[in-house]
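Report on the structure given below.
Every protein chain except one is present and positioned as in the full complex.
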Amino acid sequence: MACVKLTDVKKVYDNNVTAVHDFNLEIKDKEFVVFVGPSGCGKSTTLRMIAGLEDISGGTIEIDGVVVNDLQPKDRDIAMVFQNYALYPHMTVYDNIAFSLRLQKMAEDEIYQKVTSAAEILGITEYLMRKPRALSGGQRQRVAIGRAMVRNSKVFLMDEPLSNLDAKLRNQMRAEIILLRQKLDTTFVYVTHDQTEAMTLGDRIVIMRDGIIEQVGTPTEVFEMPHNIFVAEFIGAPKMNMLSTKLIKENGKYYVTPFGAKIEVDGKKGEELTAKGVQPQEIFLGVRPEHITLADENSPAAIPCTLEVNEMMGSELHLHVYTEDGTRLIVRIPTINLSHETRDSLVYGKKMYITFSGKVMHFFGKDSNENLIY
Amino acid sequence: MIKFNTLDYLKLSKWDRFCLKIAVFLNLIPARIFALVKKLLILIKNLLLAIYNEAADILVTFINGDWKTRLSYVVMGFGSIARGQILRGALFLLFEIVFILYMILAGGHWLSLITTLGKKGPSTTYDPILDVYTPVYNDNSFKILLYSVLTVFFIIAFIFTWRVNIKQNKIAQKILASGKKLKSSKDDLRSMVDDQFHKTLLALPLTGIIIFTVLPIFFMILVAFTNYDGSHNGFTNSLFTWVGLDNFNTMLSWTANTQGGVQSYSATFGEVLTWTLIWAFFATFTNYFLGMFVAMAINKKGINLKKLWRTILVLTIAIPQFISLLYVGKMFAKNGIINGFLMNMGWIETALPFWEKANWARVTVILINIWIGIPYLMLITTGILMNIPQDLYESARIDGANAWQQYRKITLPYMLFVTGPYLLTSFTGNMNNFNVIFLLTGGAPTNPAASSAAGSVGYTDLLVTWLFKITTGAEAAYNIASVIGILVFVAVAVISLVVYNLLPSIKNEEDFQ
Partner (left out) sequence: MSVNVSSSKIEKRHMGLKASRNLSNTAIYILLVAISIIWLIPFVCILLQSFRVESTIQVGYVIPRVWGLNNYKNLLSTDFPKWYLNTFIAAMATAVFQTIIVLCMSYTLSRFRFKLRKPLMRMMLILGMFPGMLTMIILYNVLKDLGLTQANSVPGLILVYIASSGMGYYVSKGFFDTIPKSLDEAARVDGATRFQVLMKIILPLAKPIVIYTILTAFMAPWGDYVFARYISFGTSSGKNVAVGLYDWLNHDQIDKCYTMFCAGGVLVALPVTILFMCLQKYYVEGVTGGAVKG
């Protein structure tokens, strides 16, 4: 059992800059929680406060019901993986992993057991006698994880552990962390600025900005129901298109009118708008690039636009287009259904028509930037 | 004032840009002074506010305190002991007992004599049987002043500890009220090597600094306001006492530069200060540029035996300076090896007056200082030169820069940026470079016009070597030495402050981490 509870946690630096504002979160036992946000949003600071590496300016942090505010890191029973690995350069890999166990005065043969079994899981057995500088980035990362693993601590903290790796290695390590998580079966708090990592790893995602929690939810929740424009744009790649338009209501049905087109809000979204009793108003309309399709010129929902850049991603095309009033949009189209002629015709300056369904729209208040349905 | 935007500025000629910079700098001076004054006022305000808050807190703690807390106002550490924090409380109590005992036994006595620095000077008693006069020593001004300063330090430490003691009580009460447990003595000991480890680590070094640096400095500042010198040594011949600003008057009065053929202190001071600044300038920058030059020569591509050249130079750092300096000093003497060699070769008729004429001596010390300083600078600059990213040079070469332009536009700005703070400390270090001057020339040639109280000051004497001469000389004018010491401090502080604020590389210390 190891739950972490943060109540009104605050961090104010000496120069009166507030890095974290009243942070409230309850992390359940064995949950994998990801803090995600742009740099400087306070996610690392929060993690470091949990670890005890930063003083807590206000509020309380509890681990397993014990307030740990005044406890030293060593007394909190946590393990942590650092962004730059923080391996002790003067020790071999074996000694690095054994360091914490030796501090606990564990018997050497027991240490040997633990270190070798951890090394086996991580596939670094053959490097145990090497010094960290003789290892590659990925191997160093494994050692850092191994060092945290052997401790069997209540909470496993990871501070951007993959950001120093190259893209390919990052994907591989991400998968390994998921496996590791199954094996360790403990509470994880993971910090990253990469929304893909957050979506793939987290049971729950905490999206932060400027020291404030913007939204907490499962990956599906934050993807399908972003609470505000910030979250909507932050989660998903390429990012969600935002169109300034109007929400109107005719005969009990809602419509949006982007660029002269008129698209009905149908399905669940329409019901939700009705249930909330949302008034017709100026809105920001959010549409994910993958929800935009190429349209027929004659459809009433067709939006005319011009192609600017065509990025060929392999299984899909990313089309950067601009509409008649100059708004730039990104459209993501799977290549599998495209004919060769269509594909070849998509070049700079091509006039084309796009549309999207009313089922996949997000409505944000013009002033509040908040989701109107939420 | 005309407002320039960046683009207008770029259109200006080099000369105009330079003038503009000067104008902007001069224009900013009033604002800077104003900002400084404002800063000072805010500092004073904050200080007063802090004192007020402390006093208020002491009062409030007393009112809200339980009897344990209240008793701790008189018996330090009582609250801690009563609440089970034996170790803390015992230390507080011990400190209070030691303090009270000291004040009764010694401190009070010394403080009572501070106003006059002693009442009864030495006298003699006549012994009619042996028919001799034996001296009787009474008060000792030196000790009175010294132990008074010590006592004041002790009192400040006591007040501080007393305040901490009260704060501890307040905190303990608060913790107990919220139903938590207090730290035990064991916890206290443990935190000494953990979260309070910095206090443990700093205790010894800071004690040393306070006793052996801060206290003496306070003492010497006070001496500047007394007539402590060889003929008033405070014990065996005559007591010394407060004389107000007399010494500063002697030092700084510009009325008479010479009196009866003897230079006034102020004139001597002016001469020595000027030479000190000239010396510091040349010593710093000749070493800096020549050291950099040698480092670049050794580092140049295609030069072999780099290690050998470096080792030969480094040898001079290894050999204790007093040997190399004394020896080299003698090499340049009238009958030294250099003159001997030159005369044997028939290049000169009579010995060159390296140490006999003022300007010869001054140039020679600067030259010999280059010999001493280059190896050190060579080491420092080698490290930095290697850190300059090579692609800067590559791109400059592609842009068509020649070797001189590369040096002028890349190496030098980079070096100056990185070594800015070093240059500053090196400049002030050279102002106080006792060894080189004293071991080479001892200040010679002597300035015949200077007063004998100025300790036979010479033309190569720096302020520090002059200080040494004054204090060890026949008249031992400690009071004048103190005044000079204060003036040296002011000079160094002003230079440092001005330069420090102009340096770009020390704005943010954390940038390096």
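In order of appearance the chains are A and B, and numbering begins at 1 in each one.
Convention: a residue touches a chain if its C-beta (ideal position, glycine included) is under 8 Å from a C-beta of that chain, and two chains touch if they have at least 3 such contacts.
Note that the structure is a prediction, hence the values are computed from the model and not measured.
In the complete assembly, the contact with the undisplayed chain comes from B:Ile337, out of B:Val37, B:Val132 or B:Ile337. Only one residue from B:Phe62, B:Trp360 or B:Tyr376 touches the chain missing from this view: B:Tyr376.
Note that of A:Asn24, A:Thr60, A:Gln104 or A:Thr218, the residue touching the chain absent from this view is A:Gln104.
Residue-wise, the contact with the chain that is not shown comes from B:Phe438, picked out of B:Phe158, B:Phe225 or B:Phe438.
When the omitted chain is restored, the residue from B:Leu91, B:Ile317, B:Ile410 or B:Val499 that touches it is B:Ile317. Against the chain not displayed here, chain A makes contact via residues 51-53, 72-74, 78-80, 82-84, 86-90, 99-100, 103-104, 147, 151, 157.
The missing chain lies against chain B, touching residues 142, 146, 190, 193-195, 197-198, 201-202, 204-206, 208-209, 211-217, 219-220, 294, 297-298, 300, 302-303, 309, 311-324, 326-328, 330-331, 333, 335-337, 339-341, 343-344, 371, 375-376, 379-380, 382-384, 418-419, 421-422, 425, 428, 432, 434-435, 438-439, 463-464, 467-468, 471-472, 478, 481-482, 485, 488-489, 492-493, 496, 506, 512-513.
To be clear about the criterion, only the chains that are shown with their structure count from here on.
Chain A and chain B have Cα centroids separated by 54 Å.
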